[in-house]
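Take a look at the following structure, please.
Excluded from the complex is one protein chain; the other protein chains are retained at their positions.
Letters are used for the chains, namely A, B and C, taken in the order the chains are written, and counting of residues starts over at 1 for each.
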Amino acid sequence: MIEALFNYFNQEYVIRALVDVGSMTLFFVGFFGLLTQRHLLKIFMSISVMEIAIFLFFIGSIFNKTYTAPILGDGHTAFVTMNDPIPHAMILTAIVIGMAVFALGVSFAIEYYKLTGKTDINDINEMREK
Amino acid sequence: MNFKRDIATRTYSGFAIAALLILTILNILLQIGPPDIQRAGDQLLAMSADDGVANAVTSVVVYFRGFDTLGEIAVLFIAALGIGLMLSAHNRTTHEESNYILKKASRMLFPMIMLFGVYVMIYGHLSPGGGFQGGVIVASGVLLLLISREEFEVPHSVISALETFAGISYVLIGLIGLLVVDKFLGNFLPNNISQMGMLFSGGVIPLIYIVVGIKVGSEMSMIVQNLIQRSDDD
Amino acid sequence: MSSIYFVALPLLFGFATPLLQKFGKNGVAYASTGMQVGLFLLALYLMATSFWAVEIISINPPLGISFVLNRASLLFVFLFTLLMMLFSFYYLGLRKTDPFPSENKFFILINMVLASSIGLVLSSDLFNIYVFFEIAGISAYILSAYHKTPKALEAGLKYLLTGMLASVFLVFGIMLVYIHLGTLNLAVVSQTFHTLPFNMKMLISLLLFIGFGFKVEIFPLNFWVTDVYEGSSSLINSLFSAIVVKAYLFVFFHIIYLAMPASDFAPFLLMTGAVSMLAAEIIALKQTNLKRVFAYSSLGQVGLIFAVLSLENSAAVAAGFFIVIAHSVAKMMIFLSITSIEREHKSVDIATLKELNSPFLTVMIVLSMLSLLGIPLLAGFVGKFLALKSFAMSGEFVVLGVIIVASLIESIYYFKITGNLFEKGERRRRLSLSKSQKSVFVTLAVLLVVLGTLPWLFSGYIQDASLSMVDTESYVNLLMGGLK
Partner (left out) sequence: MTGIIILFSFLAVILVAFMSIIQKSLPDAIILFMGVGLGAVVLFFVFQAPDVALTEAVIGSGISTLIFLMALKHLKAEHEL
């Protein structure tokens, strides 16, 4: 019974579907937060969740169950049957960039709060159109 | 016009819009799965055999797509600069006395965290990890000191010197590559493939990753310190 | 000479600032300006010598990243270096009396803006474009929040939030490209993009459109732009309007021409551009803040450029390039003038212009507004004329009509501003400009007049540029086959 369940979930197309549905649901959660939350930190949090979702989607789509991580060692002596390293490098870059922008945003939010005492995105309207 | 809506309407409409978008995207993604093709990464894997680096991700990050990494360093540099600019004018906040356990534990943990960070940084071309991860681990060691000792402060001149040194040497390594092998960030050091797996292998790659590690470590330490707000920027 | 210096030298400058600081108070300022002059001369030299050149970084394309220099990208690089150089000269005049706080950081940021704009234009790799997109973005966020007033911080926050959202969608699109085509190189994408299933093509186009749409300030996605322009200092607005947006526009259409030429997307882009122009000009009528007025005017011009470039033929592209040059020069002039006015009068309301006592600035503002409007004998006319001609040639009479209506609306608020300029009000004391500032204005004005009266001097080069912009075959061959 459990064996059968395990085998079912190990199939190629099931893993694909899991990755697609799972990461898009996570993306949805982030997007939902972006549209409904009002606190600035919550908004940054929502965008971070969206970022994590697309990173998971990318790595998961490229991932091949039968291949290994792209590192020699543990008996691997040649660069064959390994997962594609480019997505890993791209995500590495994107994670660091995302964190940098996010830290900057938080520092803007702190400074804005110090000056005006506001953290609600709806209240940020110094320049309301007349 | 009044855009103020009550929370329930806002939640439901947000839910509906987000769901619509995601369902559309998901529909297309499920319809058209990732094709089974030869990607650029597979060709790069074949090429990494020639450059004497055991971790293929490192050789992609630092060498094949090294220019992205330079850009990434620039982003981090600008972010640290911006955070310093934003949070510099504040007075030092008074720091609560940290408790005894934290003080004693930090004394033991700090050298270990630093050692681990430096290890991750230097062995980036042989095992998972590298400059970014190592740099951030080092910065977290600094963070431990910052929260456990009220009198501790990141020495600004040292950090600034390290950062400048690392940044300049990264660009200069690139320019030397341009002059020697006519490719920006090209590998101009001799690298012997038989040395693969040794600490000194892979030509210019470990060198760059260590430089990246120093740069990331110092930038992150500055960011952390600025956020804890005991900053005394120039 | 290699095109990599355009990016490497500003980065080197940024990293080396603590060292340069040791050479006295003016060390950083002079080093920055000197470097920009050097880059301008390099661009001039490259314009004279090279036609198609590819600069390899690390490994050969299509696997590695490379910079492609052709007439089109070189034209933009030249424009950016020229404008940035003039901007620095203006700032050198300003800093004697009224320098920015923590000036070194300001110099680093403007050089990063320059490097990333040039990188966007030159790069031939999608993920590399994303990295430059982020560098340009993050420097721009900090520049808009630079003065740390509530308004500036609000501008910075709005810019940053939209930028973060844009980059999420952009990176999603790039990932889909890599998953389905197995490459990031624009040349390979150009060859294989049409093999994708229709739905996937639409999804990728949509994601890239959302990603870039925020940054090129196109209609449904430009709600944040005017707030950012109002909140940040007008000195910095001149950079946004003249350089950053133009780089994003170039790279957006570069990708469109290469990957999805003559797609189902083109009419949509055309209409978006036209609607964008009309909407911006109508809203601009009600504004009373000078920065806001010219922000809307920028949105309008961007809409026009967007519409022209989406016609995808070389005559239209030439028209688009003419408008880009004329608009960048004119907007630089206007925003620099507003900077001087703001420093003197501490206000940017339209009514402030009544108190302006500076015949020199008055002439400059009127000249640039006439050029933006498209009055003959000024640079704007050539571009607008060619644009209207190419709309007529392609049979897009609706768009043609919309643009004429929008230009008429535009003229109304320009006349309002001009009226305020010449109205007899209570004049303040004379506004003084330093020599370097005056010479910057004169250079820009001469550029406008020369472009307008003697367009044939440049039209040859711009024709070449537009041809090489639409000549995707040479681009692909250069990256794929031209190398050992």
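One rule holds for everything that comes next: contacts are C-beta pairs under 8 Å (C-beta built on N, C-alpha and C of every residue); 3 or more make two chains touch, one makes a residue touch a chain.
Note that this is a predicted model, so its numbers are computed, not measured.
The shown chains contacted by the absent chain are A, B, with contact judged over the whole complex. One of A:L72, A:I110 or A:I124 touches the chain omitted from the figure, and that residue is A:I110. Set against the missing chain, the residues B:Y63, B:F77 or B:F132 yield one that touches it, B:F132. Within subunit A, the residues in touch with the undisplayed chain are 5-6, 8-11, 14-15, 18-19, 22-23, 25-26, 29-30, 32-33, 37-39, 41-42, 45-46, 48-49, 52, 55-56, 59-60, 63, 65, 67-69, 71, 83, 87-88, 91-92, 95-96, 99, 102-103, 106, 109-110, 113-114, 119. Although one chain is not displayed, subunit B still touches it through residues 55, 57-58, 120, 128-130, 132-133, 136-137, 139-140, 143, 220, 224, 227-229.
One rule holds in what follows: only the chains that are shown with their structure count from here on.
Shared contact partners of subunit A and subunit C are B. At the centre of the protein atoms shown, by the Cα-centroid criterion, sits C. Rounded to whole angstrom, the centroid-to-centroid distance between subunit A and subunit B, based on C-alpha atoms, equals 16 Å. Among all residues of subunit B, those that touch two or more other chains are 25, 34, 39-41, 44, 65, 68, 71-72, 75, 78-79, 82, 86.
Multi-chain contact residues of subunit C, defined as those touching 2 or more other chains: 127, 131, 134, 138, 141-142, 145, 148, 178-179, 184.
Across the interface of their complex, subunit B is touched by residues 13, 16-17, 20-21, 24-25, 27-28, 31-32, 35-36, 61-62, 69-73, 78-80, 82, 84-90, 92-93, 96-97, 100-101, 103-104, 106-108, 110-111, 114, 122 of subunit A.
Contact residues of subunit B toward subunit C in the complex are 25, 28, 31-32, 34-35, 37-41, 43-44, 47, 63-68, 70-72, 74-75, 77-79, 81-82, 84-86, 88-89, 160-161, 163-164, 167-168, 170-172, 174-175, 178, 182-187, 233-234.
Against subunit A, in their complex, subunit C makes its touches with residues 127, 130-131, 134, 137-138, 141-142, 145, 148-151, 153-154, 156-158, 160-161, 163-165, 167-168, 171-172, 175, 178-179, 184, 227, 230-231, 286, 288.
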